[in-house]
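Right, one structure below, let's go through it.
One protein chain is absent from this view; the other protein chains keep their places.
A, B and C are the chain letters, set down in written order, and residue numbers restart from 1 in every chain.
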Amino acid sequence: MSRISSLHDAVAELVVDGDTVALEGFTHLIPHAAGHEIIRQGRRDLHLVRMTPDMVYDQLIGAGCATKLTFSWGGNPGVGSLQRFRDAVENQWPHPLEIEEHSHAGMATRYAAGAANLPFGILRGYVGTGLPEHTSTITQIECPFTGESLTAVPALRPDVSIVHAQRADREGNVQMWGLTGVQKEAVLAAKRSIVTVEEIVDHLEPVPYSVVLPWWVVTAVCEVPNGAHPSFAMGYSVRDNAFYKAWDAVSKDRESFTAWIEQHVLGTTTYEEFRRSAGVEVPASV
Amino acid sequence: MSRISSLHDAVAELVVDGDTVALEGFTHLIPHAAGHEIIRQGRRDLHLVRMTPDMVYDQLIGAGCATKLTFSWGGNPGVGSLQRFRDAVENQWPHPLEIEEHSHAGMATRYAAGAANLPFGILRGYVGTGLPEHTSTITQIECPFTGESLTAVPALRPDVSIVHAQRADREGNVQMWGLTGVQKEAVLAAKRSIVTVEEIVDHLEPVPYSVVLPWWVVTAVCEVPNGAHPSFAMGYSVRDNAFYKAWDAVSKDRESFTAWIEQHVLGTTTYEEFRRSAGVEVPASV
Amino acid sequence: MSDVAPITEDYTTDELMIVNAARQLGALAAAGRPVCFVGIGLPSTAANLARRLYSPAPVLVYESGCIGSKPTRLPLSIGDGELGETADAVVSVPEIFAYWLQAGRIDVGFLGGAQLDKYANINSTVIGDYEHPSTRLPGAGGAPEIAASAGAVMVIMRQSKRAFVERCDFRSSVGYGDGPGDRQRFGLQGGGPKWVITDLGVLEPDPVTCELTMVALHPGVSREHAVAATGWSLQFAGEVSTTTPPTAGELDALRVLQAA
Partner (left out) sequence: MSDVAPITEDYTTDELMIVNAARQLGALAAAGRPVCFVGIGLPSTAANLARRLYSPAPVLVYESGCIGSKPTRLPLSIGDGELGETADAVVSVPEIFAYWLQAGRIDVGFLGGAQLDKYANINSTVIGDYEHPSTRLPGAGGAPEIAASAGAVMVIMRQSKRAFVERCDFRSSVGYGDGPGDRQRFGLQGGGPKWVITDLGVLEPDPVTCELTMVALHPGVSREHAVAATGWSLQFAGEVSTTTPPTAGELDALRVLQAA
């Protein structure tokens, strides 16, 4: 596969049944199109990882792609619950979903440890909460100099990390800016990576507060304009809040969810087709 | 003391005999003027910390300000040895200098741990070298998940960190760009901080690859144009390589060094006066 | 319109909570600009209202990595573009948690949740048993470390018997644990919850017992009402004040902010 490829080919080659897969994005730059492609290609037994699983993880879980979720906050921000996630945890539908639950700080520490090729990271966290009792990947470690007790969490090393960025150049160097969350760490911690971008350009102009991932740490770059919709790409689009709100009704029951996935995701071949099918417009950046 | 102050007042109030002091800078943005002010004010018993002690540390050591140095590489890059540093280690002149020696990676890990309020940091490093045998602040720690052995180093928490930056605004927000090394971590790890800047402006325009330190993490900001000379401030000046080369002869023997310090540093009151006294021009940025 | 803004009762309970939270931030601001770690929702609205009403204004830090954001309108989400555009600095998520929150640089953190107990521990994880929950909630998110490391924590929550419980089903973040001394035992460096702003009034931890105690009631709210809306045996401070109703000025500023 060449570094610049179609999203179809990248997912076909790099996302394998049973993989640990992180699609990261902190409200901004969520790789929605890539999530749909995983559903379309019928991946199974995935261990999904993300700090803030939102609508796209709700879809992956409801579509039966995942058997495990590692996360720190799973909701539809400003709207409410993730209905498919809840149905999986509360009622094992479409099948049981094992969960490994952390805090944001712990997940960030775990990605950073993975990016740095360390087996674990340390933080001041979790102590006194109910999490260590239920999550085996939280333990205590003693400072060898002060004797102080700190929390240790193992590195996250996904098989594949997938993120969305604003731009790449033809060599495959990737540039993202605005709120870039934990995406750099997610890509650097992973064995393989896919980056969908708004556009591929000849030259990347430096931008303040940008993160650049050089071509040699990215496995595949796919040009997918609006691939983060209904999330947004700063400078290209704004967040489609109406779409997030509408998700609540679609996902409320199994039938309406399944019909929606079948018609709009499984029944289409690209994210652009999906948007036409679902009748959504991408709100443009002002 | 107000946040914006003179360098004289900042050093008088914030740098105390016996302090652990880090003047950081990785070739670029080395806070030379602040080093001179410390010599002028006759500070003693300082524990100096820096990854790459260079000419300004040679001067502080030769002038008798320091009794300990924690570092990873002490030389005059591209020129040779630091003569005053060597004379202190080899011949205890002007008095003994205790050294605590690390690697670059270890020092960076130590600053990052300090900035994060952790008592120690971990890395893959030092193993097999002679450093752990001579440096008590290097030890091994076991990963609680994999059993792997890693190196642990204690956090650096200087009493004062001093850095040079391009700009600050009138509130005291600091902006630096280009190669910014470990300066953000050095400031965030310290109890107090002094930042000398090329200029104070009304508004900080975002710049690619810039580091911004908000006013509430900086103790004092001092406007000292060319305060990094003979190092440089990207966008304002270039490195004065001739000055670095000339230092070799000045520092070669105790008499010429002492005469130089007395005439040009102790005999002047500001860095601008020093430069006039020493007859040096700051090479301007092209 | 006179100099003294007239008092109006034409406000929602959300507005009541937001205004009272903003006032608390304003009181802190007078003693030195507080650095606030802000999520989205009521706390973000309160912090942004305080930025407009008080000088010096609180400094806003968002967990998405924005430091010193000065949004002109209310952010719809924690990743809203304007938060980055108006920030003094934008950093990564690992950095915001390690170098800023954990380092003790945050003066005030905000929390909410589905359950709050009398020691100000909060549950935003599950209702019922963890392994077989009756309701799976979003989870802890940033709360454990906000509760551990912020200089002080402000909780904004509607008061009801279902939400204000004797003991949380799950402890997502720690207030005072099982009582005095627990924060020290856990090695938590922050000061813990200092204020709980509700639709009925304000609770604060008792300095001796650490139990949340009603220190103020909103106008028209009776002690009986507060007791009935609390799942533990609610105590009242020696002197219980009545909060000043939101002023027209406060409400105007809030509504302008929300309409922007």
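In this section, a residue touches a chain if its C-beta (ideal position, glycine included) is under 8 Å from a C-beta of that chain, and two chains touch if they have at least 3 such contacts.
Treat the numbers as computed from the prediction; the structure is a model and nothing was measured.
Enquirer: One chain isn't displayed here. Which of the visible ones does it touch?
Expert: Spelled out, the missing chain touches these shown chains: A, B.
Enquirer: Would you indicate which residue among B:66, B:118 or B:131 is in contact with the undisplayed chain?
Expert: B:131
Enquirer: Can you work out which residue in B:238, B:266 or B:280 touches the chain that's missing from view?
Expert: B:238
Enquirer: Looking at B:75, B:144 or B:206, which makes contact with the chain not pictured?
Expert: Touching the chain that is not displayed is residue B:75.
Enquirer: Of the residues listed, B:28, B:47 or B:157, which one is in contact with the missing chain?
Expert: In the full complex, the listed residue that touches the missing chain is B:28.
Enquirer: Which of B:5, B:20, B:137 or B:180 touches the chain that is not shown?
Expert: Per the contact definition at the top, the residue touching the missing chain is B:180.
Enquirer: Given the full complex, what residues of chain B touch the hidden partner chain?
Expert: 26-28, 51-52, 71-75, 77-78, 81-82, 85-86, 89-90, 101-106, 108-109, 111-112, 123-131, 134, 148-149, 178-182, 184-185, 209, 211, 231-232, 234, 238-239, 241
Enquirer: With the missing chain put back, which residues of chain A would touch it? List them for me.
Expert: Chain A touches the missing chain through residues 115-118, 173, 185, 188, 204, 211-214, 216-217.
The criterion applied here is as follows: only the chains that are shown with their structure count from here on.
Enquirer: Which chain pair shows the largest tally of C-beta contacts?
Expert: Highest contact count belongs to chains A-C.
Enquirer: Provide the C-alpha centroid distance between chain B and chain C, rounded to the nearest whole angstrom.
Expert: Inter-chain centre distance comes to 41 Å.
Enquirer: Where in chain B do residues touch two or more of the other chains?
Expert: Residues 117-118 of chain B each touch two or more of the other chains.
Enquirer: Tell me, which residues of chain C touch at least two other chains?
Expert: 89, 98, 102, 189
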